[in-house]
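Dropping the structure in here first, questions after.
Every protein chain except one is present and positioned as in the full complex.
Naming follows writing order (A, B and C), and every chain is counted from residue 1.
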Amino acid sequence: MNNKEILKKAPMGWNSWDCYGASVTEDIVKKNAEYMAKNLKKYGWEYIVVDIQWYEPTAESLEYHPFADVVLDEYSRLMPATNRFPSANGGKGFKELADYVHSLGLKFGIHIMRGISRQAVHGNCKIKGTDKTARDIARTDSICFWNPDMYGVDASKEGAREYYESLFELYASWGVDFIKCDDIAREMPDAKDELILLSDSLKNCGRDMILSLSPGPALLDYSETYKETAQMWRITDDFWDNWNQLVNMFERAKKWCTHTGGGKWPDADMLPIGPVRQFENKENRTNFTEDEQITMLSLWSIFRSPLMIGGEMTGFDEFTLGLLTNERILEMHENARNSHQVFRKEIDGCEFVLWTASCAVGGNYIALFNLGESDKEVTLSLFEIEIYEERKITSLWDNMELGFSNEITVNVSKHGASVYKIG
Amino acid sequence: MNNKEILKKAPMGWNSWDCYGASVTEDIVKKNAEYMAKNLKKYGWEYIVVDIQWYEPTAESLEYHPFADVVLDEYSRLMPATNRFPSANGGKGFKELADYVHSLGLKFGIHIMRGISRQAVHGNCKIKGTDKTARDIARTDSICFWNPDMYGVDASKEGAREYYESLFELYASWGVDFIKCDDIAREMPDAKDELILLSDSLKNCGRDMILSLSPGPALLDYSETYKETAQMWRITDDFWDNWNQLVNMFERAKKWCTHTGGGKWPDADMLPIGPVRQFENKENRTNFTEDEQITMLSLWSIFRSPLMIGGEMTGFDEFTLGLLTNERILEMHENARNSHQVFRKEIDGCEFVLWTASCAVGGNYIALFNLGESDKEVTLSLFEIEIYEERKITSLWDNMELGFSNEITVNVSKHGASVYKIG
Amino acid sequence: MNNKEILKKAPMGWNSWDCYGASVTEDIVKKNAEYMAKNLKKYGWEYIVVDIQWYEPTAESLEYHPFADVVLDEYSRLMPATNRFPSANGGKGFKELADYVHSLGLKFGIHIMRGISRQAVHGNCKIKGTDKTARDIARTDSICFWNPDMYGVDASKEGAREYYESLFELYASWGVDFIKCDDIAREMPDAKDELILLSDSLKNCGRDMILSLSPGPALLDYSETYKETAQMWRITDDFWDNWNQLVNMFERAKKWCTHTGGGKWPDADMLPIGPVRQFENKENRTNFTEDEQITMLSLWSIFRSPLMIGGEMTGFDEFTLGLLTNERILEMHENARNSHQVFRKEIDGCEFVLWTASCAVGGNYIALFNLGESDKEVTLSLFEIEIYEERKITSLWDNMELGFSNEITVNVSKHGASVYKIG
Partner (left out) sequence: MNNKEILKKAPMGWNSWDCYGASVTEDIVKKNAEYMAKNLKKYGWEYIVVDIQWYEPTAESLEYHPFADVVLDEYSRLMPATNRFPSANGGKGFKELADYVHSLGLKFGIHIMRGISRQAVHGNCKIKGTDKTARDIARTDSICFWNPDMYGVDASKEGAREYYESLFELYASWGVDFIKCDDIAREMPDAKDELILLSDSLKNCGRDMILSLSPGPALLDYSETYKETAQMWRITDDFWDNWNQLVNMFERAKKWCTHTGGGKWPDADMLPIGPVRQFENKENRTNFTEDEQITMLSLWSIFRSPLMIGGEMTGFDEFTLGLLTNERILEMHENARNSHQVFRKEIDGCEFVLWTASCAVGGNYIALFNLGESDKEVTLSLFEIEIYEERKITSLWDNMELGFSNEITVNVSKHGASVYKIG
């Protein structure tokens, strides 16, 4: 990465999956980019990511069509379906769309699958820069178990490096800033050599791109592999808007928290907020309550997960927009250091979780979560985080100055969270 | 199975794999059939089985060519490569070869892979008897991990039953008597529904065929599934001519011995004897010593494994032919009942294993194995198998009458075996 | 074992536990011995075994009194509590009671715990034949987890052999024929060295005694250890009169069936029939239905478990006595060979299990069990046990000659069993 600035905080952006599955189109991408540029960019949101199967003309939902025909160039490389991305006509790929996103001051990302198109393999297509063909580098024993598009690539085969280099050469020529590579994070150690080849090819392509690895759960035993090859990796399978999955994320974050920082971001997955799953029903909105959304943003922020919006932004209401533009919470997302869980215990019939972090510019953060089924007033001593004197305390979500104290008394809503800066 | 006679003893025959891998040809099959008819048929040997990839024109060894082009009929069914099986010309498949084998008084078998050809799927070929196509019934998430030819079939999909019925209709029309289906025994529970569909289709095809499931090790937890669908199933991965694998088979046989009999045969795999691996070097012969071959035949016979010869029969020497034509041992293979291991223990520095069985026509069998590294004289009391009086004892391999006794003293060679009928 | 006759069939007898727990007395033992001599001896029943804690004066139920005072001789050996066994007065131990049992033509057994009395250890008592003391040979780290009486003995310590030899010297002097040693079968490998020392001491004591190991479940991986040291070993924790435990025994018997015979008897535990648990309530009788008792006896007999009656025999009704005196079933218990399960599968909504065995004097046995919840008529082909011609069939429980056939049609009661001799 030439520009180390990119690594200083966890990526923030939008991804098309939660609302459009495999079926996003150019118009949708553009209107979301415009919304972000107008409403969110100044808060640090910047990536616009086109998720899976932009090369499949008939994609229409979360479901993949078995063995559907995909769009390929002459070198076994998947290309945008022009019925869905008209600007890709004439072999231009995502160049025009990326240019448009850049013109708004944002960055552009795409999803890819590990490997090489099965269609290219069975058609025995060419690979750029070598006389080897798709058949020569594909692994006969490596497929994705949830998507029918690809074979894995055998990194030891002649032609494999040329293939991956040709991919990133193409993406760099389009102006891609972010690659979400799928069918790879969880496939350790089987796909480890392929991940290293892919990562090396990206690093040598001449353009800075974030590499994001999916799907989760990533394997803790391979944390060093992820850190050496990528900037973010999923610690969970697809995260959706149900409370059990959100509760479950506390354990995942606890497990990964000491692996966060400096361009290395365990990823708690996208934020399913606002309008989601629009391919099912145009009226779908997130199932999360407002308190649950606050809990989610609080955990993602103190843990410093990448923040990728999942909903259709043009349909955001005031609450949702407010959630994403709270400057104090976003400062915590940027400045928290050495975050970790302090306790998880029952207090008066409700399960509470406390996280803490240092602040890079002085002071500390704490986030108190009520996982219980009723609102509950609790008093929290700063002794819990080893602060033994009175400190200036600020409540971040509502920007309330609480004055100097060595304890906090607060009524935390059911499924809700309170977050504080300790001066 | 209309002809229940077929089920009364474990199948005996020849299979092309151990000597020819994926590359057997019509000439080879015919000369082995002729040898069997002349030398072995009268001892009960009857199946001639063409192993894997008879549909791959360029096959030449044990290795599979990645994504090689295979021969298909218009209905997604694999057909013999006519460069290797000339009589298949004109779409006749194995009909002429099967007829020839039948004309010798023998039975004809072929190997198949679970599923449907990947080439047919990506070519979106037709399926006989339905307007569904290969693409409609193939599972995008099911491949064989060691062979590149097939996708699994989704038994719940419309067209799946028609596909499997069309296969067995074809094989019945050829006159096939034995199906060795691969990539299935070990794939429980993932491929269980497909196995049941396949087995049902076979049972309804109008011709009696033995169904043999590979590869092993089969899973003991699915023993009832194997028994309901097939006549034999492999209890080991590929068995080759090395001593450690042979020693290892004792534990496998011990584990499966109570699941044997009545058309249900746990299968210890082929006998790698005589000339083997001829695709590597024309002079390859089995690595097993004569004593080790006796041990192998003794275990397979008292355990009542199917007996499938793996070597090129026309190259057999006198010893090898004698091994396969010992009438007393073959009687044991047919008449042993309730076989099981009695002990495995060290005697005087050598590990000995004792097996016993009842004999269906009266009396008992015992087989005493010396797994140790030196010849050893031992005395075995019939008390070990709960015989408390003197009995007439016959040594089977050498046809020696030992008279009446309640014990046996014998020098068992290193890696060798002695087998007795107790009258 | 000097008298090999003892090993020819699995032991049959009575044990005080199921009815009296830790609290049996001399009177009870004698009246049961008298009953057995009169009613059961001629059918092969012969052992009368005094179970646990005959050395504890205050024992009154299944529960052990924590750290209760026990009766010891001067050599750290437990002695019968004379309030419960008056004939033991004057240090005579079980000599008079054993003599009485022998006078009835029966054999006498006792229960012992592995190890040495904790009371002897903390009292630092002497050991016969050595100047070492109880403290010197006890293991500080080995106790029984369900009984407070003993420490394990360290077989490697000087004095350990003398201790165990002094025990069996004493038991031989009393005339003991059967030792049920507890806290040992399941304690492999921790107590393996102690088991071997104990077994060696028994073998050298000059008197033939059966050694029975408890509690279960014994560990299959130590089957050879059990066979080398003992004649029977428990394959289950305490078995009581509830149907789930009985159903569960089918899996245990299936797992151990090839380890049975020739003085080596996996033990399915006592038969809780007739009056049981009399320390709880004088009116307690077995919870098993008559069909369930038939199922139990059928399984124990074809599997050839030792048969130890658990109930108070003087309270047996005609059914119970009939159960134990069916000569055809008891012949099967003696003559079955190579027993094993043939199938366990659902037939018409009920789960059926089929066992088979060879008969040492010709022919075969089968036992068909209905584990389902309704009576069910089924037709069983002899093909299932590889008999292909018509045979003479006799129903054993009711002694019905069914004539010559190759199949059996029978209505098997819910939870019941039918057992046949196939001529």
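List of remarks:
Methods note: a contact is a pair of C-beta atoms (placed from the backbone, for glycine too) under 8 Å apart; a residue touches a chain by one contact, two chains touch by 3 or more.
This one's a predicted model, so the numbers in the text were calculated from it and none came from an experiment.
Contacts of the undisplayed chain with the visible chains, over the whole complex, involve A, C. Checked against the hidden chain, the listed residues A:P11, A:G175 or A:G261 yield one contact partner: A:G261. Shown as candidates are A:N124, A:S358 or A:T394; the residue that touches the absent chain is A:S358.
Between the chain not shown and the residues A:Q341, A:N370 or A:S418, the one that touches is A:Q341.
Remark: the residues of chain C touching the chain excluded from display are 64, 66-67, 118-119, 121-124, 135-136, 138, 140-141, 143-148. Counting the whole complex, the residues of chain A in touch with the unshown chain are 4, 7-8, 224, 227, 254, 257-258, 261-262, 337-341, 343-345, 356-358, 360, 362, 383-388.
Keep this in mind: only the chains that are shown with their structure count from here on.
Chain contacts in this assembly form an open path, with each chain touching only its neighbours along a single line.
With centres taken as mean CA coordinates, the chain nearest to the overall protein centre is B.
Chain A and chain C have Cα centroids separated by 64 Å.
Measuring from the averaged C-alpha position of chain A to that of chain B gives a distance of 52 Å. Touching two or more other chains at once is no residue of chain A.
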